[in-house]
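Note that this complex is displayed minus one protein chain, with the remaining chains in position.
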Amino acid sequence: MHQTEQVADGEERVRSSFAKQGLMATLGATLEKVSPGGVEIALRPTPSISQQHGFVHAGAVSAIADTAAGYAALTLMPASAGVLTTEFKINLLAPAKGDRIVATGKVVKSGRTLTLAQTEVFAENDGQSKLIALLTATLMAVQGRDGVSD
Amino acid sequence: MHQTEQVADGEERVRSSFAKQGLMATLGATLEKVSPGGVEIALRPTPSISQQHGFVHAGAVSAIADTAAGYAALTLMPASAGVLTTEFKINLLAPAKGDRIVATGKVVKSGRTLTLAQTEVFAENDGQSKLIALLTATLMAVQGRDGVSD
Amino acid sequence: MHQTEQVADGEERVRSSFAKQGLMATLGATLEKVSPGGVEIALRPTPSISQQHGFVHAGAVSAIADTAAGYAALTLMPASAGVLTTEFKINLLAPAKGDRIVATGKVVKSGRTLTLAQTEVFAENDGQSKLIALLTATLMAVQGRDGVSD
Partner (left out) sequence: MHQTEQVADGEERVRSSFAKQGLMATLGATLEKVSPGGVEIALRPTPSISQQHGFVHAGAVSAIADTAAGYAALTLMPASAGVLTTEFKINLLAPAKGDRIVATGKVVKSGRTLTLAQTEVFAENDGQSKLIALLTATLMAVQGRDGVSD
């Protein structure tokens, strides 16, 4: 198979799975980019995803950061596998505010069972981009479990 | 001041702040209990907060777990302080599914600047309760920053 | 098999494995208690395990906390399995100083492949005990890998 086809297939797989995530639609998150081992997800700050001070809630930031990490991992997993997050840690460096919040997930190391991925989250404002959070996640490739694919 | 009044004040403070969190309303999360150093938040699984396999999304689980930890910390902070999460880690032990997801946050150690809190998340199903996630979070008491109170 | 024999076997297994850990001897750490799903390890503060301010180094605290978590997990694993740490997070709450540092590891949830354990670390001083660190760790049961047993 050609490299281009692999990427295309991986992207289709991730896009199709992303579309099934009710939470991403609820948060207004969009899947921006998919490449082998890398996924970018964005959202726009609105009152419906805020915390009490008006910033984007850490939970919403974490949700797109975790999802970007998970799908980055999925792009390198066999077609028969589904992906589940087993743990993640996120450091929140600055309030999430601005025009747009962008989470860029990348695989650090993919293994047969466990994959480590890392996501940087940036706040874009007036054309400037600022790192506001850093997440590391362990993703598990799950095979043959009912209802768990992609 | 009497202990009962303190609790009542703390609860009022948390309830008022919780009501400002757009994300909690969007997720359908409800503030169940507030006590000094402890907060419980719940939500009901619906397709609008799902991940691709139909379970509640780890991001939604994390959002209520982080919020429970943060408000547990806030109950022990001075009235002049606002609370921000600086980092959290969550271990996801089992798929989040069932009748109701309940996050119980407790302060482990409160300090002048930093507080450590821990949240257990349970899935309730047919009257049974199962631990599905464990979160530890560092919360920061922020004073005198514009727009950051409670 | 009787419960008492199980505990005895688990303790023997952990004690035998602990004795192979060069680092524990180097740090002066001692294995205090072993029960199904629980392990306690202690060490005495000395200049040879200090950081620059004279406290016990976070690395030494982490080493006994991780080891207590790992062996707590091992007590619940099949005899054919070895245990490896895949990740841990530690929150350091106060300087590690006093007469004795004690790490108490407990299994939170044991699974076929992954186990979550948590360790509380206490500093004992003049008969008083103070929580100074909290660790959560994911342990992996490894089967059939050369050189990895217990």
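Details
A, B and C label the chains in the order they appear, each numbered from 1.
Please note the rule applied: a residue touches a chain if its C-beta (ideal position, glycine included) is under 8 Å from a C-beta of that chain, and two chains touch if they have at least 3 such contacts.
Just so it is clear, the structure is predicted and the values come from calculations on it, not from any experiment.
Of C:Ile90, C:Leu114 or C:Ala141, it is C:Ile90 that touches the chain left out of the display. Subunit B meets the missing chain through residues 86-87, 89, 113-114, 138, 140. Residues of subunit C that touch the chain left out of view are 17-18, 20-23, 25-27, 46-54, 57-60, 62-64, 66-67, 82, 84-92, 95, 147-150. Subunit A residues in contact with the hidden partner, per the touch definition given at the top, are 89, 91, 93-94, 108-109, 111, 116, 118, 131, 134, 136, 138.
Rule of thumb we're sticking to: only the chains that are shown with their structure count from here on.
For the pair subunit A and subunit C, the fraction of shared interface numbers is greater than half, so the two copies use mostly the same residues to meet.
Centroids built from CA atoms put subunit C at 29 Å from subunit B.
Computed centre separation for the pair subunit A/subunit C is 33 angstrom, with centres defined by C-alpha atoms. Multi-chain contact residues of subunit C, defined as those touching 2 or more other chains: 89, 138.
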